[in-house]
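Presenting chain A:
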Amino acid sequence: MPAVALPATGAWLAALAGSPLPGRRHEDWRFTDLAPLQSVAAEPWNGPDPFALAALPAGITRLEPAEAQQLRNQVLQATGSSGAWPVQLNQGASPRCLALRVSGAAGPLQLSIDAGAAPGLLALQLLLILEDGASLELLQHHSSSAANATSLLTVAQLGRGARLHLGVLAPGDSRASLLSHLAISQAPASALQLTTAVGGWALSRLEPRICQVAGAAHTRLRALQLVDGQDLADTHSHVCFEGPDGELDQLHKVVADGAGRSVFNGAVQVPRKAQQTNAAQLSRTLLLSDRARVDTKPELEIVADDVKCAHGATVSRLQQSELFYLQSRGIGADQASKLLLRGYCDEVLRELPVAAAALNPLPLLLRERP
Partner candidate 1 sequence: MIRPDAPLLLDIRDLHASVDEQPILKGVNLAIRAGEIHAVMGRNGSGKSTLSKVLAGHPAYTVTAGSVHYRGADLLELDPEQRARIGLFLGFQYPVEIPGVSNLEFLRVATNSRRAERGDEELDTFAFEDLVHERLKVVQMDPAFLERSVNEGFSGGEKKRNEILQMALLEPLVAILDETDSGLDIDALRIVADGVNQLAGPDNATLLITHYQRLLDLITPDYVHVMAAGRILRTGGKELALELERTGYDWVDQELARLEPETVEVA
Partner candidate 2 sequence: MSTATVGDLVSQPYKHGFVTDIETEKIAKGLSEDVVRLISSKKDEPDFLLQFRLRAYRQWLQMAAPDWAALGYPPIDYQNIIYYAAPKQQEKKASLDEVDPKLLETFDKLGIPLSEQKRLSNVAVDAVFDSVSIATTYKEKLAEHGVIFCSISEAVKEHPELIEAYLGTVVPSNDNYFSALNSAVFSDGSFVFIPKGVECPMELSTYFRINSADTGQFERTLIVAEEGASVSYLEGCTAPMFDTNQLHAAVVELVVLDDASIKYSTVQNWYAGDENGVGGIYNFVTKRGQCRGARSRISWTQVETGSAITWKYPSCVLQGADSVGEFYSVALTNNHQQADTGTKMIHVGPRTRSTIVSKGISAGHSSNSYRGLVQIGPKAVGAKNYSQCDSMLIGDQAAANTYPYIRSQQPDAVVEHEASTCRISVDQLFYLQSRGIGFEEAVSMMVSGFCRDVFNQLPMEFAAEADKLLALKLEGSVG
């Protein structure tokens, strides 16, 4: 059913954000219609706090509010996130906040963010400091089962040599919206692996903004984005190198089926001070239906001569040669397609934190619910 825009919700959201809803005239939102977001009830979500953790694993402590405030300001400034509308909305929506400090090798952490059947806007902030040399594996597991909206702002600061493996597993609901902004600053010698897998939302918008504050860090981005039915999934990623010797390895995969729409915008900025940067971005799209639409737009901006930057993009259906190979071994066309699709998705899904495997992510994302 097409979303019905409630003017009241639009006005409420604009008031929370202190800024009108971005529309098609805004370059960053050209292909992304916010109608599903406006179809949620204009009220705060009032379920139990998804961040109410029973206990923190060893090596993780809570930040004082003042520390959290300072962290948020620092990182949002470094990544240039403050002006992003989803961040403004989140800041204005009195988010529930979880602010943590990670020292040493902390145990794995899993946050289940289930907007469930309750109406309204669920606003959350997750703030993380990884001290020098600290490491953390963290899985954010989103879900919803109603016309509600989740707004999550994740802010992380990686100290020297810190390692963060952050997974976002977000199987959605065809009435629900997800706005997730991830502002991450990386000190030299830190390593970030961000793996996101999103599918099944009326509207999802992921905004990873990563800044290597002095270069010399490693950033690995893996993304899978599935659309079917009337879904719209949008990823706007932004990586900036503020010093030399940084590395980026980005793979963005899309499966577009039904009358779904997929948008990918991948910006990489290599200013003059970022000599010896090595950045690679690959965007691969499987277009499975003639009613689906994809928009892909890499943006590479380079002002340094001694760098290696490569990017590539492909849009096609499943490889006919691969299909034929499987069929020639007696596998039916349907099953062969499924096998290939699974393989295509697994390349990203297997890079989610270990805890994701138990959730059997692919059927969830494909809405193949029992």
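Quick note on selection: all candidates are chains of the complex that A comes from, given by their letters.
Going forward, a residue touches a chain if its C-beta (ideal position, glycine included) is under 8 Å from a C-beta of that chain, and two chains touch if they have at least 3 such contacts; residues count from 1.
The structure presented is a predicted model; accordingly, all values stated were derived computationally and were not measured.
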Point to revise | In-complex contact partner of chain A, selected from candidates 1 or 2 | key: 2
Point to revise | Residues of chain A touching candidate 2 in the complex | key: 27, 272, 275, 285, 287-317
